[in-house]
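Submitted below is the structure of interest, expressed as structure tokens.
Of the protein chains in this complex, one is absent; all others appear in place.
Labels A, B and C are assigned to the chains in the order they are written; within every chain, residues are numbered from 1.
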């Protein structure tokens, strides 16, 4: 059990009242709030000990470098990576997936090769592959979902063959909450000789991760969804693969030697970190990781599960409402998407907002999935460690208002 | 005249004492300190009104979006850009140059085409071109420097011909301080039909910029060198060229529509901003721009010039010391690199550090320039608006100690 | 903070529940598709233009109450109007929906002969900036249809 009162006191924004009601922030899957510890650490880094990293021979710069590399070690420990050098700091999940797509895909993929993703991917794990496919002539293929919103692995041979060179899959869908069996998929990928990336944007903030056990070769995630700052993300990769991978960006820090007409690369991870890195943000992420670890990722997973279970139960009370995502909490994270026929998601979001309930409405950066589900838009409530059952109660109450205001018992008539 | 006492009070770190001596921070060209205003704005954005941008239909997210787009408008005004849409937020200068190199170069360059840069470029404006040259078969060519450390434009026809498709040049050298005649070079570029980028990493933080007057097509710079945060940079481009340019990274935010096998792009600037942007950092940069504008960029240029003049004069007093860079302050910014034969830059930096003087020593991310100058390493002192003459006095005093400790009157003997 | 009643006025809900002009035209000589990728709203506008007058209009698609109501009202407002009048109406509407438009006294719905009629009920949307695009969508699509018609 987590000590939620104590946790909530680290997030002053949660005490805010909107029109006299306390805010129910239910959009953590989009971006989480940040505890005071993270904000304070960044502020200290900017105010009291600021200097660039990896550059100066003076004390301040040395200390900044130590703090930056310390954050790398923290993230490595958080993931149980074999070494800190396996942690590459990027701007975000999106930047990490693009780095992998360019660094691994641009040089290795040939016409006829396949990149296997799924229909439930976030745009950030689809569009980079469109770009790389256009550059290389490789093709995309898609794992489908089942009727109960799981990845369809009934006939793996339909998807996995030696044409597949890269498998890139979300560890947790940001719409459905589905957490696919990564270990099994990694095994299938390995059998056909494909390299695998997990888009951990939703998974890493919400469940324990052990990259040495998971089976994947690469893992991408963002700081801002896991109580950390914006502007920072991570690409973890197995060292021997990172060493083979090409850099995407050129610039300082990532070089060993620069001559007029050619340059050689620094060892990993610097090879992938061109220019001044977002090191204040990395320091903030390090503190977020400390914060999460102190609570315990297993506790957070359990907390999410309880809330999801409560939300599924309470939402059932709303007439007409249907859930997009597994109906139970097995291999399912804390995002709950739903649809009320006759009331558009955008109207729901506006009405909820007026009642201090922040949710997201739209296609959730997953247009192919929405098309697959036959929906133009859905509403999504998502949680993190500070979310309480009271937040979900506020959601259900406000949905009642939305129904009274907008749901018409008469069918829509055409004049 | 700037009110330096007031300005310095916004930078609490400058009051710090190291071993009883006030710190003289002379590494602003590497990364500047940040005023309390910038830090406070970021903390507010993280603590009191945090939500992701361009996504939510709720008030908090709407406000965050407004703050992010407000920062874009501020930067556009600061540059006198024709429209805010010409401002693309990136991670850094390095990321901005890579975006241009990939976005413009990858699709347009062919074998035999040339990218013209100069021997005084920072690695971040060399290495991206090595990578793009390898991908496209294009070649690099280099503007040389003269004996007085200026760009050699004696015979422009030696460099500019119709093979040149891209000109990419630093607006101010981070080693020499040299500010090349951008207008003239832009005219030469235009005459041969080349597209031009200015690496403004050093120029934009230190002098007034009017992109509509400058003549260049693109301009790259970083927040962290202009009193702003890490993790944020800008690529400004003429709208019609940005509209023709390809995106580098794929992901959410930069799309109009995503289908299984193809996607279409959002209008500029979103087309180039895949995924959750570093929006808290952009807000911080917006405040830095306000801060700089309030002082006045012409005032800052003048302040730098006075300090540079003072530094050149005081450094002359150090026996044996030679300056790398123009001997006067005409078209020259506030970075002063020097060399004392017989004392290695790294030793100088350590000794200075012990006296509370922070300078940079090494190749300054410009190995080709150092090779051109016949130097293995140099020491660099660099300024910003908070730098005072007392800082330069501290530098000269500490150099005296270094000489007493390390300079041997006997030539180095070989036993 | 704005109140929901300002946004969801009765006349808007009425148009939303019972949209006018919601049909595909059998005979049409202009048309365009519009969409708001952020929220997934989609709209199709078909026009029949005869002798410089919009003689018939069909507005189909799907979306939130605001975009649907706006499309429904737009159909009523532009039908049987000459193209130059439609153009003025569009400008007037967009002006009303822009944040700055707030000061336009000609938009008082109580004012006799208010030119926008029912449409003025959409003024409340201005207080919900994320929703302005929803109200604008049918109009932007109408403009595009007219643009194509005129240039073709």
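The working rule: a contact is a pair of C-beta atoms (placed from the backbone, for glycine too) under 8 Å apart; a residue touches a chain by one contact, two chains touch by 3 or more.
Since we're looking at a predicted model, the values are computed, not measured.
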* Structure fact -> Note: the excluded chain touches shown chains A, B
* **Residue of A:37, A:62 or A:108 touching the missing chain in the full complex** => A:62
* Quick one: which of B:45, B:245, B:345 or B:385 touches the chain that's been left out? -> B:345
* Structure fact -> Touch rule applied to chain A and the missing chain gives residues 54-57, 59, 62, 66, 255-257, 266
* Structure fact -> Across the whole complex, the chain not displayed is touched by chain B residues 18-19, 344-347, 350-351, 354, 361-363, 370, 376-377, 405-406, 408, 410, 412-415
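Methods note: only the chains that are shown with their structure count from here on.
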* Structure fact -> Between B-C and A-C, more C-beta pairs in contact link A-C
* Return the distance between the CA-based centres of chain B and chain C, expressed in whole Å. => 48
* Structure fact -> Chain-centre distance (mean CA atoms) for chain A and chain C, in whole Å, is 38
* **Per-residue overlap in chain A, given as positions that touch at least 2 other chains** => 18, 346, 350, 361-362
* Asked: Residues of chain C that touch two or more other chains: which are they?
  -> 1, 37-39, 130-131
